[in-house]
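As you look at this complex, bear in mind that one protein chain is not there, while each of the others sits in place.
We just call them A, B and C in the order they show up, numbering each chain from 1.
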């Protein structure tokens, strides 16, 4: 085992995949210079040089600023023999290539009756909460969840990031990654040998019996902190990280709610039609009979992102907002606990 | 009162607005030739000629096939004195201009601290269920619901289409219309005098006490038919048309569920992260205590749209699928009814 | 018309065959739409056969092609068999895309056809990607993409041209300039000439003024293909042509956006008639031989229509296949 940062894990997964398969290439703006830190050599950089030195300019491709053409080109290349990893940098830039995502990546195989397969990974990172203003802070994964045919990963830790990215690169279908920049520096123990984490399998980060708390991406660590706070107050939270949003492991979530009877969902995307809405809707269908309290969502407010640090923090889920939501659905236990303690 | 088709109502609303305000212009591909039938003169065509004859080429603007530039140009024009109606034809073409919708239309006013207002209407029509294949059949409104700053209307009848479109053109904020082409020919009585329907006010199309059925856009008439079927079987459905998706009149829906205890939502968009998910999530929060049955969604399957008529019909909600969902949540009453009848 | 001396007789006759296939297939499809056998609508390439076939015949096996909504000619030009194409238009299980694509979304990977696109412009970068994979993998193949004059105003084309040019990819951008985008005359919405846009993106631009001359189209595209194969990068070829029919079958536009002199001028320049006469004049084939070819193709088209009509509908469950390559939970779908 070694300790790795989330961003280091992404670089390491890319390096392993590039070494394993000559059809894997990396294409994107400024990938040669490794501006975003994921196309360097990780630990081995000193010995092996950066990705350009290791893999050559034929496989590490700087592009013009042309997101739509980059995405379309990667799709076409994937249909004809390559396995591209496209580095789109900020998730906010995905809009530029929306047509290619929806009409080509997602529909191609289906519409041509299975003739094509499209093994391509579109990496992007959500730079939110970092005072970069409205244009650079988006967390647009819910849009893509509404498009059948795209797989989506949104890891919340280094271990998951590395294992899921390897599976994504192995996949013969288009995969979008939504990385959480606020977690880029977070460290975790990671096996030294290569490993893969399957899509569609949630990770239960903490077991509990009073309330199920689902945390997506950057909201997962906050959910764990909130669970800690609540444990001190006698409320036992089960914290689940879905890890992949398409496919979504609804089974694990539903089973948990059948046990706890309560659900809080936290995520960094806007509330309306977000992943939390989907999870709430699934549970309100499959586990309604077990619910003993309202389902609470703790999402980014339905607002654009203001620049000023005096304003921005209000927009996203916080440990406190998650605690408040848990309090709201566990009012009974808390009252009982208060009586016991008081 | 006169009887009008849904598409006729749209044309009529445009004509009224163009006559009332010289700042209103129509811009889009092939709008001069009125290919899609909404820039003709409606009933008055014979007397007054088509829109080009009535309003001139300065205000009826054919464009190149350049959705991104068209949308951006309309936004810029709206910021500087015009009130454009952009005819984007198929809703499937919106993806081409995604950056302009999200990063300019939705964010501009917010990010510049209220300096701009952007009175622009983006019209598009959902041509689904008409065997046009995967590229032309999309119902992508949920994506836009996830973007704060865009208003969205999705009328299900001629009366609503006309009144909402007038309000949309009056609005100083960007509005997207999602018109249901399967309803273009549907007729309704419409007042002869000008009228406007406010955004954010649902229309209860049928009152009932056993189950609330929300029908979005083209699914609304199917919901009404299903309600009819269920009435014959002793189940009383309250059928609600939200009419606008942003703002969404959750109050009317929640109040109805507080009364009925049951909820079925039907919509033509894909299920994951759709409008139905949002409505389900709101109700599972605000009316959970009143729910006596699971919330059921009847949406387009999470699949792309196949071309063959032998395949396509399976994808969208039908009267039968809505009936089945109502049956599922009203199993108790139906059993009681069966016992009574039987 | 000058018949190229470089081309074998069989190749020349195959050109005429493919043009005839497009013509008769599209005429047939048009009838089948009107009679309700084909759902939706179709966009024919009638009148534009020389432009399509001249371009496709300049490619060789292993090369790739992407197309647009005017979609039948392209795969036919690449040599795709007619039966599965027509069955696709009708929506049958035997369709080239199993009935899931339809007229707008034909693809036949077996002949290098990577897909037509209902969304104009959307398939252009796909061809650039085929060029990129050829370059990275060191494979000797090129990719050609067809788009219209209207689509030449979509930004993705210039992003694609620039990317292909910067990387020197083996790609041919082929603009089918039929002077109109639906009801909109090109010159009213287009600044400058399309062919002149190539230079600013660092590639040659060639305009074929007589796109009804299949030899002229072939020569221009063959030169661009040679250049691409030599590793010298992409080219833009603009071909001036005309569609003889309405934008799509059944569409009625009340505005007279194409006047009758113009229509007459162009229909008098029928590419199939012109090539037939040129072949006969050059002594490549006799009138009787050409008649025989026409009869042969007419039969092929008859057969493809029968095949399509007699084929079974797809099983309903086919709607739930091909979303992903691996097995998925139908719960997630239904």
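The working rule: a contact is a pair of C-beta atoms (placed from the backbone, for glycine too) under 8 Å apart; a residue touches a chain by one contact, two chains touch by 3 or more.
Keep in mind that this is a model prediction, so the values were computed, not measured.
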Visible chains in contact with the missing one: A, B, C
Listed residues C:22, C:86 or C:161, member touching the removed chain: C:161
Of A:58, A:314 or A:335, the residue in touch with the unshown chain: A:314
Interface with the undisplayed chain - residues on subunit C: 153-159, 161-166, 188-203
Those residues of subunit A which, in the complete complex, touch the missing chain: 29-30, 32-35, 62-69, 92-93, 95-96, 130-136, 301-304, 306-312, 314-315
Interface with the undisplayed chain - residues on subunit B: 23, 25, 58-59, 61, 63-64, 66, 68-82, 99-100, 103-104, 108-117, 148-149, 151, 171-173, 200, 247-248, 250
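The rule we apply is simple: only the chains that are shown with their structure count from here on.
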Chain at maximum distance from subunit A, centres defined as averaged CA atoms: C
Separation of mean Cα positions, subunit B and subunit A [Å, integer]: 31
Intercentroid distance (Cα basis), subunit C paired with subunit A, Å: 41
Of all residues in subunit A, the ones touching two or more other chains: 99, 103, 110-111, 148-149, 248
For subunit C, residues contacting two or more additional chains: 95, 97, 99-101, 105, 117, 119, 122, 155, 323, 332-333
